[in-house]
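One structure, pasted below without further comment.
Apart from one protein chain that is not included, each protein chain of the complex appears where it belongs.
When the chains are written out, they are named A and B in that same order, and each has its own residue count from 1.
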Amino acid sequence: MNPLLAQFLAEAADLLTQVDEGLLQLERTPGDPEMVNEVFRAAHTFKGSSGLFDFPELTRLTHAAEDLLDAVRAGALPLDSGMTDDLLAAFDLIRGWLAHVTSNECLPATAGADAAALITRLRAPIGGEKVKVETTVAVARRDSAPAWLAYFDEEWLAETAAWLRTTSAQMRFIRYVPDSGCFFRAEDPLHLIRQVPALERLGLIEPVEWPEAADYDEYACMVAFVFAARAAVGEIDYLFRYVSDQIEVVDLDGDTIQRYLSGEAEADAAAPSEADEPGTVDTVRSSPSEPELVADARAILTAALRSLAINPTGHVHLVSVANAITAAAHALGDPVEIREPDVVALTATVTRLLGDTPPPEDAVSTAPIEPIPVDRGRADDPGGQVGSRILKVDQEKVDHLMELVGELNVAKNGLTFLAQAAEEEFGSRALSRRIKDQYSGLHRIAEELQASVMDIRMLPLSVAFSRFPRLVRDLSRRLGKNIELVLTGEDTMADKDVIEALGDPLVHLVRNSLDHGVETVDERLATGKPGTARITLAAVADGDAVVVEISDDGRGVDPTRVRRKAYEKGLISEEELETLSDSDAVDLVFRPGFSTAEQISDLSGRGVGMDAVRASVEKLGGAVTMRSELGSGTTVRLRLPLSMAVTQVMVFSVAGQRFGIPVDLVVETVRVPAAEMSRVLHQDVVVLRGEVVPVLDLARALDMPWTPDQTQDRAILIVGVNGQRVGLLVEQFHREVDVILKPMEGLLAYANEFSGTALLGDGLVLLVLNMKEVLGLAARVG
Amino acid sequence: MPLELGDTTATLTGVVTVDEVEELAAWLQATAKPRVNLRKCNHLHTGALQAMLRFRPKVSAAPTDAFLAGQVLPLLEGSGGEPTRQGSEPP
């Protein structure tokens, strides 16, 4: 992708977020002038940047939004929620477009139509379509046809006239006389015409007399065009915005064309002036850049004259004006010398210079800006970036850096194997020690590097929270509930993977609160609560974990109902129905197959339940708990690791193969004489400090053939899962290692019993167990 | 290459930009009975069109591009810039 476009897309994403946040805040504190200004500024910047590309709809739409915001900013009208809706819709549409631009480098085909309606809505509060300040094309609706109609095919004109008369319609006719130097400005008139929507017919105006072949200048434009189209005035206006002085537009009906064809109304057809007749222009064609240079020099002189008229007082200012004058004079080939700049003398000089230099034939003040003429970035420009102290880095680069850190860790771990080999295989204890020294040096650097990279990956929770103001606003409107959203601790940092993975569970939980937790206004008032409910999203750092709480002051979860429902669904036994404590009952909502909602609403329904939330949080190595008090609200607490990039795993082997398990889950490792193993209800158990712990034969659960040596002690890994202790019968314990866990890919992607793979220092791939699934598997195997 | 210049036939491919105009014009001027194949041409720069209008090569293969075929080809094959209506003053 063109680097300029890539830059624009990155900038646009930031600006869109600013606009969204600003608008929502404005709705809460209407009229905050700071905030209005901020939103306006973002929209303005956006429009400015979009203008560099050939995205006319984008520029038009942002322009409309900017104008509305400008009116709000000027205090001309208050921002109401209808306007906010329209503005949000406009920027949502733009967001969608940009996604399309990202993949296709062009706007979607529907952009024009989609934008039109929104532009009308945005412009409505400020008096409809902007009064033609920017419209440079005047459309004449004439009762007599222009003479240049003669350049259309007569037969076609006759047919068109007849058709227009039957349908009482009009057609737009345009004459476009490009100036002779237009090719030098990278203009291609035919390309412009090609873009005219609903082009009906093209006609050509050739020079009255072509130059001799020898004199033919292929770079002087000598032809002009006439065309008929059904394009809207705005579309013509936009396409030809840089050459608006070169086109003439008339709307004609069938009768007028018919009258023209039958030779009436001929006198009215004004003959085009000689100046815009193509073919006569080749008189001024010396050095093509010269007229433009002269025009620019004159513009600078005129500006200097303006500055002098304003009467600059500062000496520096005056010197700068004098500099500009000498530079312009130099360019005009009429150098002047200025010794002591003073207003009177300078004014006289400028006036003389302007008088001596006639304006060039075609002084171009607004030559077209070609969409994106840049084909290379200058990111490596050493002089750039003076002001910005924040470096924006592509996420992929940081990810790659992280991967490299992981590989460095692996390579580093390889040294310990080497040290071991040096001692065991080569019997050199000294070499082994030196390798270990090297290892510890490398280890320290690797750790620091890892910490630095992890730090780069840290993002504030506000990134995950940012979508909620909008979500809550939209949903509460749809549900007819009044909800105030409170965000706290948005500055809390966590790894970007955690932040990203947090998104979906959070959305689900907030929707759940909105949908089921919070009562309607009437319900709330009837129970003596304030009409406006409150949903709080709070984040707080807790050691190496981050805790996010989603709480509401809604109706709370009814434990009795939950118990009954769980029983009805067969999730709990009759005994549990009687004995389950209220807090345990509340926890039932996380069980698969449970849904408290009487009817599935279109908001939080859709088949994803709290069980899915728990599953995804646990997949991140986190935990979810819920507290609720009937009638006064619910709090869901998510506890997540600050970073999930590096996982400490315990390595062990089963049936000759090594596996890993997250260290967090390991309670202890024990060796038990085979004789002390016992069996209760077809289940192997071991008694540890008076507690009976079930023991799973991991080899069997994983379907691997292995018979433990009866004479050896049994190696049992005690893990804590779901608050229960379970023993895993393994072959051998190894050590703990830090690994970068990679998700399962390819064939193993469906093997749920593994949560990921990691590369070990000796090059082996370690499969890391997903304990919950393994326990389920073991239960099925029996 | 947008421009393939043979002894008698020029084949224009893709988008013919202003960069090709000079070469095309020189070829048209130097070739006795020039023929131009536009089949694979997607766009003609105005300068290229103008050169073809000036030197009037025979279009040996019509373009498949809708705009060129529908709107531009008739201009190249037509009588040219003569006003269509008899008796009216050229504007």
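By definition in this document, a contact is a pair of C-beta atoms (placed from the backbone, for glycine too) under 8 Å apart; a residue touches a chain by one contact, two chains touch by 3 or more.
Simple rule for what comes next: contacts and distances are computed from a predicted model.
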There's a gap in the complex where one chain should be. From "Hydrogenase 4 subunit B", "Response regulator", "Putative ABC transport system ATP-binding protein" or "Pyruvate dehydrogenase E1 component subunit alpha", what does UniProt name that chain? "Response regulator"
Over the full complex, note down every shown chain the hidden chain is touching. A
Touching the absent chain in the whole complex: find that residue among A:P146, A:P207 or A:P341. A:P341
Among A:L52, A:A220 or A:V686, which one touches the chain that has been omitted from the display? A:L52
One chain is left out of this view; which of A:A297, A:L354, A:V586 or A:V719 touches it in the full complex? A:A297
With respect to the chain omitted from the figure, which of A:T120, A:N323 or A:Q724 is a touching residue? A:N323
Residues on subunit A that touch the omitted chain in the whole complex? 3-4, 7-8, 10-11, 41, 44-49, 51-52, 185, 242, 289, 292-293, 296-297, 299-300, 303-304, 306-307, 310, 312, 314-317, 319-324, 326-331, 335, 337-338, 341, 364, 366-370, 373-374, 376-378, 381, 383-388
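Everything that follows uses one rule, which is that only the chains that are shown with their structure count from here on.
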I'd like the Å distance between the centres of subunit A and subunit B, where a centre is the mean of that chain's Cα atoms. 45
Inside the complex, what are the residues of subunit B that reach subunit A? 17-18, 21-22, 24-25, 29, 43-47, 49-51, 53-55, 67, 71-72, 74-75, 78, 80-81, 83-85, 87-91
For the complex, which residues does subunit A have touching subunit B? 146-148, 150-154, 157, 178, 183, 186, 188-191, 193-194, 199, 201-208, 210, 213, 216, 218-219, 221-223, 261, 263, 266, 269, 271-272
